[in-house]
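In this view, the complex is presented without one of its protein chains, the others remaining in place.
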Amino acid sequence: MAFDSFSAFIIMEGHGPYVWACYAVFAVLVAGLMIWSVKRHQSVMDACQRRYVHDAKNSGRPAQKASATFTRVEISQD
Amino acid sequence: MWQWFHKLGSPKWFFGIATRFMPWLLAGGLLLLAAGLTWGLAFAPEDYLQGNSYRIIFIHVPSAFLAQSIYISMAVAAVVTLVWRMKLADVFVKAIAPVGLVFTFLSLFTGAVWGKPTWGTWWVWDARLTSMLILLFLYGGVIALDRAINDEKSAARAVAVLVLVGVVNIPIIKYSVDWWNTLHQPATFKLTEKPTMPMEMWLPLLLSVLGLYLLFGWLTCIRMKTEILIREQRTRWVRELVMAGGK
């Protein structure tokens, strides 16, 4: 350990705010990027699944009313 | 070799490979990054000149490395898109452009915060900092252009051309500190030369760089898989895969 105590580790001889701000922003952005990517993958997966289930149900009944067959599968890019 | 190249172009084949590699990339990346950053933050000795503020290097340098590597890999994919019209190459560019944007922002941000206690200023318009800001705008431009064009094929080609045009910025970033007078110092972490720091500072930096590369690999896999799902949702293999629960 390069520091004598925990408080010295936090303060870092006055450079603490700079160092910790950088590490905090880094952690938030990298974690955010990962979580966002996982969530988006999941939501695309779910949307596809809903669509396929819906299609499978409808394939038996081709005379469905048009207004009732609309399912949104386009996934927003963000 | 060409057979391998065409196999790589198959979304189905890629999907399977990515799914297999992802747990390893994630575990390895998190482990190396955690080890490197803990070592760098708490155990590496302080610098004789900058004291503890130099500890920002352990995130600044990996972010900057990735920001540039991602752009270079996007440029390679752009050539593949333009010459071979391979769909997967375009999927790759689309999937990782936001990742590149985030890491470019991170290297600029951490650099600014590091500059304040060491140089005495957050920002200076020297060649290194300015060319890095241009890289940020290039990433933004790539993302915006891709969203602005609805037709998938036109978007792929337009984006590929923009990426290729921007690639001249990469050598400028790399050599800016050697070609011109800048406030930014020359590179610390070079793969080809003897490191300019002792092992107990260099090793944690190496671990962080490797860890972040692995995490980037994981991000690439999951984001490309998402993009493939959207594009190939009408194919049979995606249908079977989704109905089987994504396995």
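For reference, chains read A and B in written order, and residue numbers begin at 1 within each chain.
Definition applied: a residue touches a chain if its C-beta (ideal position, glycine included) is under 8 Å from a C-beta of that chain, and two chains touch if they have at least 3 such contacts.
In the analysis below, contacts and distances are computed from a predicted model.
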Hidden chain of the complex, named as in its UniProt record, picked from "Ribose transport system permease protein RbsC", "Cytochrome c-type biogenesis protein CcmE", "Fe-S-cluster-containing dehydrogenase component" or "Amino acid ABC transporter ATP-binding protein": "Cytochrome c-type biogenesis protein CcmE"
Which displayed chains the unshown chain touches: B
Touch criterion as defined above, residue of B:A156, B:I173 or B:M201 at the omitted chain: B:M201
Touch list for chain B against the chain that is not drawn: 45-50, 54, 57, 79, 82-84, 117-121, 124-127, 161, 164-165, 167-168, 172, 179-183, 185-188, 196-198, 200-201
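The rule we apply is simple: only the chains that are shown with their structure count from here on.
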Computed distance of Cα centres, chain B from chain A, in Å: 18
Residues of chain B that touch chain A when the two form their complex: 37, 41-46, 51-53, 55-56, 59-60, 63, 98-99, 102, 105-106, 109-110, 113-114, 116-117, 147, 215, 218-219, 222-223, 225-226, 229-230, 233, 238-239, 242-243, 246
Of chain A, residues touching chain B in the complex: 1-3, 9, 12-13, 15-16, 18-19, 21-23, 25-26, 29-30, 33-34, 37-38, 40-41, 44-45, 48-49, 51-52, 73, 75, 77
